[in-house]
Structures are given as C-alpha cells and as structure tokens.
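The structure under discussion appears below in the form of structure tokens.
Only one protein chain is missing from this complex, and each of the others stays in its spot.
Per-chain residue numbering starts at 1, and chain names A and B are given in the order in which the chains are listed.
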Amino acid sequence: MTNLFNYIDRPSPIHRLSGASKLVCLLLWSVAAMTSFYTPLLVVLTVLALILFRMAKLRVKDVSFTLSIMLVYIALNNILIFLFSPAHGVELYGSRTVLIPLPGRYSITAEQLFYHLNVILKNACTIPPVILFVCTTNPSEFAASLNRIGVSYRISYSVALALRYIPDIQREYHDISLAQQARGVEMSKKANLIHRLKAASTILIPLVLSSMERIETISNAMELRGFGKGKKRTWYASRPFTPADYGSMIFCGLLLIASLALTAINGGRFFNPFR
Amino acid sequence: MKKFSVKSIVAIGIGAALFFVLGRFVSIPSPVPNTNISVQYGLLAFLAVVYGPVAGALIGFIGHTLIDFSFGWGIWWSWVIASAVFGLLMGLSAKVLKMDEAQIGKKGLIKFNLSQVVCHLASWMVVAPVLDVYMMGEPWDKLIAQGLMAGIANAVTTAIVGSLLCVAYAATKTKAGSLSKED
Partner (left out) sequence: MEKETLISFRDFGFQYTAQAEPTLYNINLDIHRGEKVLIAGPSGCGKSTIAHCINGLIPASYPGKITGSLTVKGEDAIKQGLFGLSKTIGTVLQDSDGQFIGLTVAEDIAFALENDCVARDEMHDIVEKTADLVDIRRVLGHAPHEISGGQKQRVSLAGVMVNQVDVLLFDEPLANLDPATGKQAIELIDEIQKRTGCAVVIIEHRLEDVLHRHVDRVVVMGDGRILYDGDPDTMLCSSLLQRSGIREPLYVTALKYAGVSPTPDMHPASLDQITLTQAQKDQVQSWFSLQPSPAPDEDAPVILKATGIDFTYEGGHHALKGIDVSIRKGEMLSIVGTNGAGKSTFSKVICGFELPQSGSLTLNGEDLTAFSIKERADKIGYVMQNPNQMISKTMIFDEVALGLRNRGVSEEEIRPRVEETLKICGLYPFRNWPVSALSYGQKKRVTIASILVLHPEIIILDEPTAGQDFRHYTDIMEFLRALNRQGVTIVLITHDMHLMLEYTPRAVVFHDGRVICDASAAQVLNSPEIVTQAHLKETSLYHLALQCGIASPEEFTRRFIARDQEVRK
C-alpha cells in the first residue's frame, strides 16, 4: 500500500524526464488518440507506445496486474458493444459484408469486426501511456508538475494531500472496521447489497467524521507554516526542464497536429476501407 | 477565479483520498464493466453539500482520476468528468435548496435525496454517454444501458450512505453556548 501507484524507480530516459513534461505529453497523446479514428494512426500510436515501454525499461511482470485488468476490461467492453449493437460497424461504414451469417441481428460482418479492431486499437494506444506515466513518475512530483503546467498551486497541493493521506486513510479504514467488530458490530461478508452497505456505513461514519476532524488539524498545521499566503510557491520535488523535455513535448504536439490533420483530410473521423 | 480557503484545499485533498479508498477497496463490482456499486458517491454527495460545488467537483475529479490511475485501465475521461459534474451539481443544488447540513432534518433529507437522484441521472445518463459517443465513438444503446445501470446503482448507495452521513454529521454540530458541565 506504500506504493499504490507502483512507481518503479529505474534509470531510464523516460524516468529522467521531468514530471511536468511527461504530464503534458500524456495529455497531448490522449487527446490525439481520443479524437482520431484514423486506423493507420492508431496502429502507429500503439506501436510507439510499445517502444516507449521498452525505453522505460519496464518489464511485463512490473505491470502484469494493471495489464491483466486492462485486457479483461477491453474484452468485456467489446462483448457488450457486440451484444447491444452488432451492426454498429455497418451503420458507420455504410456497407454490409456478411462473413458468418447468424440468426437475428447477430450476423458477423467485416464492418463490425473492423469497428471492433478500431475500438481495441483505441484502448491499446490510450491506456499504456497512462501506465507509463504512473510507473515512471515519482508521486512527489505530481503536484509540482500540475502547478508547472498552470494549475493553481492550491489545487495542485490538494492532489499532493490526497496522495499523502491515502495510505493513512486506508490503514484507518482497516483499524476502524476491526474496532467496530470488536465492539459487536456485525460485518457479514455476504455480497448481499443492503447488508454490505449497512456494514460499510458503520465504518464510514467514524472514518468520515474523524477525517473531517483531520481536515481541521491539517489546515491548522498548514496555515501555521504559512501555506496560502503568497500568489506563488516553489516545490522541493520539482525538476528543471532539459532539452529532452522540450523535445518530447514538441514530438507529442506534432502527434496531435497529425491526428487533427488526418481527421480533416479524411473528411470524417472514421477511416473507411470499405469504400 | 476566487481564492480558496486553506480549509477547502485540505477538504478537497482528504475528500479525494476518501473517495479513492472507498472506490478502490470498498466498492462492489457489478456485471457491467467500468460501473461499480460504489459507496464513494454517497460520500461525494455529502462532502459536496458540506464543502460546496467547487470542492465537490474537484473531489470527484481528482478522486476518480486517481482510481483510474491505480487500476491502470487508462483514464476514462468521460466517467471522470461525469463524477466531477455530479459533485458540482450536488454542491449547487445544496446552495439553491438552502440545505443546512449543520442541522439537517426530515425536510433536509428529502431535499438531499431528490437532488442526488436528479444529479446522478444527469451525470450518468447525459454527461458520460455524450462524451463517450464523441471520444470513443461507441454505440448509444450500449452507453445508455451502462449509464442507467450506474445511475440507478449510485442513486441507491447515495440514498443510504449519504443520508446516514448527513444525519451523523448534523449530530456533531453544537449550537453556540450549548456546552456546559452538569453534575
């Protein structure tokens, strides 16, 4: 629980980038991937993402947990899409090439499969960068980075506070639930929803109320040490930009431009091979 | 933008941490992916009422982002934003309906629950799907189904957990000059 966001400290070019620039890159990349459905671009982005993983010296086992969740998630998502609208591809691409005829609307069409390919590619190029960012950025740098890219330092600091107190609150949740059980509160492990909710709230109330008292103490401590008196503040954990930082940001900027340009040229977000 | 008090900064931080812990370790997964029977929305509704719309929005935003970070299924912007919107709307409705969290009564609870249901539907049936359709180009009917699931589930948990929190909190509030030693 100490390393919830599994930050993995390894000497690598990606690790050496400052958190702020990595954050900028992540945002640019995400937008680029989100806005475009231009299949070749998605393929390129996916490949790039994999290359970056190698650069960051990340091994599969480092991220096996998150990776497995991601795969399960992608699978489920596709199954659902198919169940709810097996002909979505047909609508999108305006043609219908049946490969395997099945009863009802559920015939398998090339268009639908191609659409699913797009969905998968989209996940495959939006998700890894996030994992990459989390694994290569020291949590201490999060807040400093946010502030660096223009988020007000007060809000940036609330992110830092969240990271600081997550382990404490986790531990407190644990202890409170035990203390409550010791005093006779029944915590049935059955998945019965109402039961679970009742049990949860017997812990929740002390947890939330003590957290609200904690809010008092912490804000007192912070004000006593002069938080919030100035317009700006500096960060112990911040790191100066290097050429590499600028380079990477420019590169991601270009990716975004490319994606927008392609959408424009293609006259529509969907790359259509069936025309 | 108006300057926050240090207290609301801390409230946002701790609130997000609570939201995270509940969402990450307490929530009960439901059959539909990416939608949980999640206790944290009861908390969010409550905190939004106490600390106001801006705090509510940021708690939802930061908390949800961190959850997505730690699960590693990518940041699901549409849903993150929906959470933020829920916090925002809850905070606003508290202001509009003049809910007094310090001594919330029957009327207060009714107001609280009516508004929370409305806000949930707005967030999960409107905001989330619209964004998904644009960003992921996913089919409507699937998204609506997802949204409905999430909306209802969250409204239920909020009704139970949120209301309990409001009542408990009101009880800690002491009226001025009310404390004197008795023997």
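Keep this in mind: a contact is a pair of C-beta atoms (placed from the backbone, for glycine too) under 8 Å apart; a residue touches a chain by one contact, two chains touch by 3 or more.
Because the structure is a prediction, the values reported are computed rather than measured.
Put simply, the missing chain touches A, B once the whole complex is considered.
Among the residues A:I14, A:L28, A:L80 or A:L161, only A:L161 touches the chain that is left out of the figure. Think of the hidden chain as still there; on chain B it touches residues 7, 168, 171-183. Counting over the whole complex, chain A has residues 1-2, 139-140, 160-161, 163-164, 167-168, 171-172, 175-176, 178-186, 202, 205-206, 209-210, 213-214, 216-230, 232-238, 240 touching the chain that is not drawn.
Simple rule for what comes next: only the chains that are shown with their structure count from here on.
Taking each chain's centre as the average of its CA atoms, chain A and chain B sit 20 Å apart. For chain B in complex with chain A, the residues that touch the partner chain are 1, 3-7, 9-14, 16-18, 20-22, 25-26, 28, 32-34, 37, 39, 42-43, 46, 50, 58, 62-63, 66, 68-75, 77, 135-142, 145-146, 156-157, 160-161, 164-165, 168-169, 172.
Residues 4-5, 30, 34-35, 37, 63, 65-67, 69-70, 73, 76-77, 80-81, 83-85, 88, 92, 118-119, 122-123, 126-127, 130-131, 134, 152, 154-155, 157-166, 169-170, 173, 191, 193-194, 196-198, 200-201, 204-205, 207-209, 211-212, 214-216, 218-219, 222-223, 227-228, 269-270 of chain A are the ones that touch chain B when the two sit in their complex.
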